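Have a look at this one before I ask anything.
What you see is the complex with one protein chain gone and the rest in place.
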Amino acid sequence: MRPGRGTYRVGDTIYASILGYYDPRPPVAQVIPLAGRYIPRPGDTVIGTVTDAQGTFWLLDVGAPRWAPLHITGTPWKVEVGETQRYLHVGDAVLVRVESLDPTGRIGVTMLGEGLGKLDGGTIVTISPAKVPRVIGRRGSMIETITRMTGAEVAIGQNGRIWVSGTPDAIERVSEALRMIDEEGHRRGLTQRVEGYLTATSARAPPLIDPRLPSVVQRLHEPRAADGAEEPAGPDDDGPSSSAEPSSHEY
Amino acid sequence: MSDTLSAEILTSHILDLAHSGKRVDGRGPDDYRPVRIEPGFVASADGSALVHLGDTKVLAGVKLEPGKPFPDTPNAGVLTTNAELVPLSSPMFEPGPPTPTAIEVSRVVDRAIRAAETIDLTKLCITPGEKTWVCYVDLHVLDHGGNLIDAALLAGVSALAHTTQPLVRFGLGAADVPLEVDHFPIECTFVRLGDTIVVDPTVDEERAGQGRLTIATDEVGRIVAMQKGRVGAFSPDDVKELVDRAFRHGDRLRSLARGGGTGA
Partner (left out) sequence: MGTVGAKDVPVLMSPDGLRIDGRREDEIRPIRIVAGALRQADGSAFVEWGHNKVMAAVYGPREVHPRHLQENHKAIVQCRYNMAAFSVDERKRPGLDRRSQEISKVIGEAFESVVFAEEFPRTSIDVYIEVLQANAGTRCAGLVAASVALADAGIPMVDLLPAVAVGKVAGEIVLDLKKEEDNYGEADLPMALVPQSGRLVLLQMEGHLTREELAKALDLGVQGCREVHAKMKEALRTRYAEGDGGAA
């Protein structure tokens, strides 16, 4: 085995470097994080908020260690130099994709791509980035259940920020379901509990999709291409319950 | 999780919900978050209380020591209230000297304790003009989930209600005696969200709020302190209505501050 994500090697021994569960993918030993800030990876779709507007770029807070510059050429608009504030203001929320991450931790993001852009209406629910695979579920099963049973429109950022739009009731139910996943995502029977909650509250709202909303949902449910470990789970979609022990080595 | 998101759409969502009398966490406009008080949390203090108000945690510690009275009040003790908004408690707080926010919390809490005559300062006098008890109420914010002022006064009053005067430690008596608490001021804070005014705001609601009003009441029906803060405005009729609401919450919270325990 060779050391992968969340590990390091000394001599012949591989140790965990983060709190997580051990998920060996021979020949790579890796530890999947249980906690922590969002660590960007190219290809991730994330939700950022504008924290600053400069002459040729905006700075986005995507919940990562560093702020991410969004260059004017990375937008579908023809932005003149110095005119950034006419397009995005501090506090605006945007759906962008991570393009690059250089060795200094500088994050390159783009707004060019299907479904990407400024987010209007709805709200943003924040969960632990480590729980995002649970929100998606196996082959998108969890998020499919949530959207089907509530009629809400949802865009999932890999950074743990989830945009939810729909009727106030739908937003409330989706928010509660996300809170359940965030707080109980590592325990067994999650899908049943979420479905149970949504069924119990289903009389409250007809599943209506607001046709005005952008349809960004489907594509965002695709697993992260980078690790293929979107749901490093056992036979049910409750994830690594059996191996959820923090990694055996040092934590 | 310190992913404090200052997104405009959060603010819009909070205002939209408030318009129909709802809040992000499912509360109604006049619902206070659950409160739990643990008196005596710190044994090194002469009195203490840890207050949990939703996600907010404030720890108050009271220390008494002999000192000199002020020249203009030779027969009265000295009461000092100080709030520490340490950077442990919020991604918004930074290390360094007290910020205006910290000073505001200290002063608003101090005014309520003082004006309600929570403790009779003349009883703290040891030798008139020479020696008196100095009573320090230190408020340590541990987790800033919104509404620090209410939580801080709850913690402070609860700590005072569970304080022992350390006579033995300073050779001033053979046995320690409980500090007498005469009144129980309770602070109740509101923020305006559009045409709705909600009680006990979270951090997001404080950020979205269009003005904040704090009203301190005591158990004998007096209004003992007020503070309007942040950008925004209230009409005189708003204020009158909020006073009624503040008394209702105050009466309920007061029994917790006296005894400690849990209440929703």
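Letters A and B name the chains as they come in the text, with residue numbers starting at 1 for each one.
One rule holds for everything that comes next: a contact is a pair of C-beta atoms (placed from the backbone, for glycine too) under 8 Å apart; a residue touches a chain by one contact, two chains touch by 3 or more.
Since the structure is predicted, the reported quantities are computational estimates derived from the model, not experimental observations.
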{"item": "Chains in view that touch the one left out, judged over the entire complex", "value": "A, B"}
{"item": "Residue, one of B:Asn82, B:Thr101 or B:Gln210, that touches the chain absent here", "value": "B:Asn82"}
{"item": "Contacting the left-out chain in the complete assembly, out of B:Pro39, B:Gly61, B:Gly209 or B:Gly250", "value": "B:Gly61"}
{"item": "Contact with the hidden chain (one of A:Pro24, A:Gly43 or A:Pro65)", "value": "A:Pro65"}
{"item": "Given B:Glu8, B:Asp25, B:Glu104 or B:Asp143, the one touching the chain that is not displayed", "value": "B:Asp143"}
{"item": "Hidden partner interface residues of chain A, rising order", "value": "6, 8, 10, 15, 17-20, 33-37, 65-67, 103-105, 130, 183-184, 186-187, 244-246, 250-251"}
{"item": "For chain B, the residues touching the chain missing from this view", "value": "1-2, 4, 41-45, 48, 50, 52, 55, 57, 59, 61-63, 65, 82, 84, 86-91, 94-95, 97, 136, 138, 140, 142-145, 169"}
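One rule holds for everything that comes next: only the chains that are shown with their structure count from here on.
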{"item": "Distance between chain centroids, defined by C-alpha means - chain A, chain B (Å)", "value": "38"}
{"item": "Chain A to chain B touching residues, read off their complex", "value": "37, 49, 61, 63, 89, 91-93, 119-124, 126, 128, 160-161, 168, 171-172, 175-176"}
{"item": "Footprint of chain A on chain B - complex, ascending", "value": "1, 3, 5-13, 16-17, 20, 22, 24, 26"}
